[in-house]
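The complex is shown incomplete by one protein chain, all other protein chains being positioned as in the whole.
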Amino acid sequence: MTEEIIIAGFGGQGVLSMGKILAYSGIMQDQEVSWFPSYGPEMRGGTANVTVILSDDRISSPVLNLYDTAIILNQQSLDKFESKVKPGGTLLYDPNGIIKEPARTDIKIYKIDATQMAAEKGQPKIFNMIVLGAFLKAKPIVKMENVKKGLEKSLPERHHKLIPMNLAALEMGEEALVEVQ
Amino acid sequence: MGELRLMKGNEVIAEAAIRCGCDAYFGYPITPQSEVMETLMARMPWEETGMVVLQAESEVAAINMMYGGASAGRKVMTSSSSPGISLMSEGISYMAGAELPGVVVNVQRGGPGLGTIQPSQADYLQATKGGGHGDYRLIVLAPSSVQEMNDFVDLAFELSFKYRNPAMILTDGVIGQMMEKVELSDFKPRWTDEEVERLNGSWAATGKKPNRERAIKTSLELVAEKQEIINQGFQAKYKKMQEEEVRYEMIHCDDAEYIIVAFGVSARISQKAVDLLREQGHKVGLFRPITLYPFPSKIINQMADKVKGFLSVEMNSGQMIEDILLAVSGKTKVDHFGRMGGVIATPGEVVDAMLTKLIGG
Partner (left out) sequence: MAELQLADIIKPENKVYGKSKIMTDTPLHYCYGCSHGVVHKLIAEVIEELDIQEETVGVAPVGCSVMMYNYIDIDWMEAAHGRAPAVATGYKRVNPKKYVFSYQGDGDLAAIGTAETMHAVNRGENIVMIFINNATYGMTGGQMAPTTMVGQVTSTSPYGRNVDINGYPLRITELLAMLPGAAYVTRQSVHTPANVRKCKKAIRKAFENSAKNIGTSFIEVVSTCNSGWKIDPVAANQWMEENMFPFYPLGDLKDGERDSFEQFSVQKLKK
């Protein structure tokens, strides 16, 4: 099994850390992983994206032009990456701020209203965990127990008290996933 | 089995330095490799192993601090990215001239000039042909994974001391910034003063002893004929490197009709392209030079008898292709595909290049 994922959105949405937790979860189930971010001035409030690959075999290119899954968190990223999803692949997006809905008919499309949900909870920081939960519902490529282990690994010890909140957010995401097509 | 972690290439360089018993790191921040010094400063290795970490006032100062530390027979290193390496080139030439060991990491970005901060391989010629002035060569290692970022720090030190010549780890913004699973090396203690004396006392400036001539770490010689003899010594050293230190990896080369030659991240991208081309029924292999200097010319020359063509894939305008052309010596077709200025080639583009330039062409 190899899963090639692009996660793209604004800087500050937790794009990179979501990718990191996913990568750690892969390690927890003995997979090979790679995580390659866009970097530089883009980090300062602009767009941010990260390519995450989980595989049972040695990973070749950490940089891709086509993806199995695109997790899209703003309009610019949708414009950029919708066409880069492999036929039969998956696109998951947050409709907040999206003015032009995805139009592909040869891929699976899911929605998660994570911005709204995090805002309602008054916890904007759990946004990316809601998205991750939704993704794992659509594509259960890592077991939830391994995500928990991944969280423990990727968060510094002093932040471990936040793990239950993150796990709850993952569950919220799983439950709120909407299948568009 | 060493410790398994998910780490960025740049962070691994720092951790590997601490673990291999490095004595000092001198550097100056520059994107995309500032994590090397940041990681070191956060790790405070001076508390743990006694390793010195110093933020210099410039890359020029950093490389000359290395000159000082290396003169003491110690394991010293620096890291930078392309514009900073240009600044260091003077000092690297002096180190090569004074036969001093040391490890320089270049996490390349797009150029020339300030260029971009995105990944590039445009410093191939600078790294493999010397870079600074004078007739010298660096040992150049090209990691293509985060694991090799770990492994090559120790290897670079080993080779650098074996040949008393600076070694460069030539990598790029992708390998530096990406995270992969890495098995960290076990800790090796730093050399004690006694070990430095035993291992390097024959050449290092460890303090004038009554039983030996004073050590003078210099690259200066006023008499041209004497300088030529020194140069002949360097050439003999480089020849030995060519005979003994060539390293490379071959993937699907046994039955290949066409071979992609690529190093660093381009080799990873090309490996995916090889898989895609093989899915389409094309017999394509990947040859990955690990030592860019000494370059694996002999094996490429041998393969040239059997294959229909080589494609050099590099993130530059075509630099390594010069070494491939020399190695192939006109035996078969050689072409190049590259992106420049910090643009990363995709596997799809490499597939297209192979189809249009060689297989279909």
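Labels A and B are assigned to the chains in the order they are written; within every chain, residues are numbered from 1.
In this section, a contact is a pair of C-beta atoms (placed from the backbone, for glycine too) under 8 Å apart; a residue touches a chain by one contact, two chains touch by 3 or more.
This one's a predicted model, so the numbers in the text were calculated from it and none came from an experiment.
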* To do: Would you list the chains present here that the left-out chain is in contact with?
  => B
* Structure fact -> In the whole complex, of B:54, B:184, B:250 or B:299, the residue touching the missing chain would be B:54
* Asked: Which listed residue (B:122, B:153 or B:215) would be found touching the missing chain in the intact complex?
  -> B:215
* Asked: Among B:45, B:69 or B:143, which one is in touch with the chain left out?
  -> B:69
* To do: Since one chain isn't shown, list which residues of chain B touch it in the complete complex.
  => 23-24, 26, 52, 54, 56-58, 60-62, 64-72, 74, 76, 90-91, 94, 98, 205-209, 214-220, 222
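One rule holds for everything that comes next: only the chains that are shown with their structure count from here on.
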* **Complex contacts: residues of chain A adjacent to chain B** => 20, 23-24, 27, 32-37, 39-41, 59-66, 153-154
* So in the complex, which bits of chain B are touching chain A? -> 4, 6, 31-32, 117-118, 173-174, 177-181, 265, 268-275, 344-349
